[in-house]
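For this depiction, one protein chain was excluded, whereas all remaining protein chains were kept in their positions.
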């Protein structure tokens, strides 16, 4: 692998991060920047959320009464990925309600019908190279195992591509006293991966929920667990800062450097980030992302 | 009507939105931008709040021990409105305490004396074209009916101009489980408008407290209720985002487009926004307002 970040999420539909209000021109400029630093993989964070969708979907309109879509973001992102020679992973729809309230089958059923429509519209596109199941878990959850199993089978039937997930750690920065121990994390994820073997191909744990001093241990056990069950390991190096009252600014560069170098030492297969355009792009609406980008370029120079 | 946003609040004194620290030069540049997109009406959000005032008022100094004022914002805004051929609505003083703690008469009395002073200083100005009673309500409130009645009578006696209010909806985005139903909203506002008929001339409900899927229903009933009681209906199309942890960034453009088009379909008399300078200006301190402005220009082009 190249020892740098080669993948990023595309955070549209945004969920808890403000929109940058970019149109096709601004996105094209940002894809140019991504390409210039070696990004070869882009992952649509989700194709829809609640009543918001990334394209006019008959299924989501009917099932979820989604709002009108004025710009087809899936087409836009596929076009940019094709122009820049990148792989595009398609992120599934998140109802924001059914799977959270135990209605797992409903979440699965909507996504099955929705992904049929997706393949009909975009399945032929050159950049369409993977599926991202956008529903995130942090511990074993029987209902979600069923979602992953059914969706994975259906998606691979539609187009036989790698299935990717990016779970989070029930760690201290997000859960405080509810956080679980490293041992408990290992027990939970042994169980998860035992079920997802052959179902999910790539796992990229988010790296921001644990203390920086704990990160190397988590990277190690996550890599071992994934390897034991035949999953490829990527690290999702979060480029936003979880330690600030403002939710969320670009991360302080030393933390980013530390997390990348920790991941590289742990021998993950690929570094990706959530996400380039808001938090480390020279085009970001956050000026401290511009300087994060400068620091990243200086670091890149030293890696070569 | 022109099918675009033709009015904006001026958010000084700022209350929960950070100051942009603009002086006369920055304000002049922004009025130029407002004019360039067809804004013909500016509304001062409030002439004072607690101990802060927009000009050195003897009444507020005496009654509220207001802090020194270094720039006369009322004069500044009137001058800019005159230069740009806009109507200026004067927003009343908000104590931030009396009317909230049931001391309605005190709030009214301060504002009566204060507005005497206002008319003496600024009543002759060409752009002074309306009164905005800045105290916002979301349901029927007997005390506030008295404030509106007394203030309206007094203000029209001072200068016979349209009286404008911009109430909010006790909707789910601001009140969660305390939110009221559409039916309850109709009952409350039937009662309010029955009392304010002939007292208030223009009403512009804020459009951001309800879910986007509910908005058309609210726009419809608000228009019907206002018409039944002889009030003109504007829509206050909020250009900030209520769905984010950061309170508040510029809104995601698709929501803005959806809200404007919903309002236009409902046949309101005018679109205004809270507010241009922070949230959709190319001069805003928020870069995503610059891109919101670009999206808005593209949309304007299609409206013509």
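The first chain written gets the first letter, and so on, giving A and B; residue counts start at 1 in each chain.
Everything below uses one rule, namely that contacts are C-beta pairs under 8 Å (C-beta built on N, C-alpha and C of every residue); 3 or more make two chains touch, one makes a residue touch a chain.
Quick caveat: nothing in here was measured; it's all calculated off a predicted structure.
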Touch with the omitted chain, as defined above, among A:24, A:198, A:230 or A:254: A:254
Contact set of subunit A toward the excluded chain (per top definition): 211-213, 241, 244-246, 249-254, 257-258, 286-288, 291-292, 294-295, 298
Those residues of subunit B which, in the complete complex, touch the missing chain: 14, 16-23, 26, 51-52, 65, 67-71, 246-248, 285-287
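Rule of thumb we're sticking to: only the chains that are shown with their structure count from here on.
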Distance between the centres, which are taken as Cα means, of subunit B and subunit A, whole angstrom: 40
